[in-house]
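Every protein chain but one is kept in place in this view of the complex.
Labels run A and B following the written order; every chain starts at residue 1.
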Amino acid sequence: MTKKQQATRLYAVFEELPQVRRALKHLGTDNAEPNNLEIRSMIPLSEDLMPDATELRSRVPLLAILGGILGGFGAYFLGTHAPTIGSQATMSGPPVAIFIFEGVALGAVLFSFATVLTECGMPRLRWKPDPFDHHIAAGRIVVSVDTTEDAINDWAADAMATEVLPRD
Amino acid sequence: MTRWGMVIDTDICTGCEGCVVACHAENNIQTVGEEEAAKGRAMHWLRIERHYEGTFPDIKVRFVPVLCQHCGDAPCEPVCPTYATYRTPDGLNAMVYNRCIGTRYCANNCPYTVRFFNWHAGDWPAPLDRQLNPDVSQRPAGVMEKCTFCVQRIHDAQDTAKDEGREVADGEIQPACAQSCPAQAITFGDLNDPDSRVAQLARSDRATRILNDLGTDPSVVYLQGENRGNQGNGENTP
Partner (left out) sequence: MSGQIHSSGIKPTEQTPESQLLKPLGGPQPGLILGSLVTGALVALLFYCWGYQIRYDIGVTGLSRPNFWGFYITNFVFWIGISHAGTLISAILRVTGAEWRRPVTRCAEAITVFALCVGGLLPLIHLGRPWLFYYMMPIPSRNLLWPNFNSPLVWDILAITTYLTGSVLYLALPLLPDFAILRDRNLRSNPSGFRARLYSLLAAGWRGTPQQWHSLEQGIRVMAIIIIPVAVSVHTIVSWDFAMTLQPMWHSTIFGPYFVVGAIYSGIAMLLVTMYILRRGLGLQQYLSDAVFNNLSLLFIAMALIWAYFTFAEHLTVFYGNEHAEMAVYNERISGQFAPYFWTMIVLNIAVPVFVLAFRAGRKPLASALVGIGVIIGMWLERYIIVVGTLSVPRLAYTSGGYQPSWVEIGIMISLFGLFGFLYFMFLQFAPIVSIWEVREGEHIAHLGKAIGTSEPMLRTMPEES
């Protein structure tokens, strides 16, 4: 399959989740290799959608912990790096615990947010609309895949609507 | 190490309030005016509390001058978010006007209620401004202040002694209140110097401290005739 033959992208709108599952099973049997398969939906769907049941992975918990550790150290140095004033003790124990706690929380929160954005490829400030976006907003599922020019594929037989666009 | 302290003899105090006036004059304390005073904003770094004892016709009044106690373990110090109040090595609880942003937390934690806030800036219309003491800064509005044991006089005496190549002598430093008391009820000096007058008086068997049970370790010792009940019962009698 040369690149020239995969010059189009097929978009298909499905009403129901079982239809999507059947369609994904069929994808391998057509003469179109599922390149750049994208499934888009309005709510999170169950994870067995991917054709070869690839595990969805997210680094968020790990990076949240990392962010917490960094935040904790940061807070510790922030609080204890203080000039000594007269004969008053610079820092006593319990306040150190308090702001290390806050630092851990802040670090974890910021890191998890940043990780979510990074893993989602966001923020993407220029939005290029796709043909069936409004169907997603209506609650349907849109599956799109790069395919060949002769694009009526069986796997999209259940679809409510299909559209073929030149791939860019 | 020096520890500046004060002994006040309440058996001698006549309640004349000369010390209050002297403190005002020495430290550029504003007179807030009738309206503000009615709101409870009068600023007397040193106040004379009157405690009546007994019933008519056997009433006795005890006059107790209360000022910043310059606590060894001051509750006002750890709560200031900007380190505007701290303990100096020679035993003063210092107030740094420049750092004060006016959260007023220190005043809330002072059990003696001896801190005062500049709700408005002081006003000395001419020619009153000629009475201002140039050694003491005028505080802007929004800043906390309190008795400093006349730190300007302490520094002045220390500078003079250093210029003359000697130690500061006992009794050389007199805060305005001690200086002006006609009954000589207020004595000031180094509590850590066992030969100083203030240390000798503090060893008297009439000695007591206010609210001592709170653990504030005040530097001001009060002398009173009868050791009235518990010294540390938190009650209003010293």
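Heads up, the rule we're going with is that a contact is a pair of C-beta atoms (placed from the backbone, for glycine too) under 8 Å apart; a residue touches a chain by one contact, two chains touch by 3 or more.
If you're wondering where the values come from, they're calculated on a predicted model, not measured in any experiment.
Of the listed residues B:Val61, B:Ile101, B:Leu128 or B:Ala169, the one in contact with the hidden chain in the full complex is B:Ile101.
Summarising the interface, chain B meets the missing chain with residues 36, 39-42, 47, 49-50, 66, 75, 78-83, 99-105, 107-109, 111-113, 116-121, 140-144, 210-211, 214, 233-236.
If you put the missing chain back, the residues of chain A touching it would be 15-18, 38-45, 47, 49-50, 56-58, 60-61, 64, 75, 78-83, 89, 91-92, 95-96, 98-99, 101-103, 105-106, 108-110, 112-113, 115-117, 119-125, 127, 129, 133-134, 136-141.
Here is the rule we use: only the chains that are shown with their structure count from here on.
The centroid of the Cα atoms in chain A and the matching centroid in chain B are 66 Å apart.
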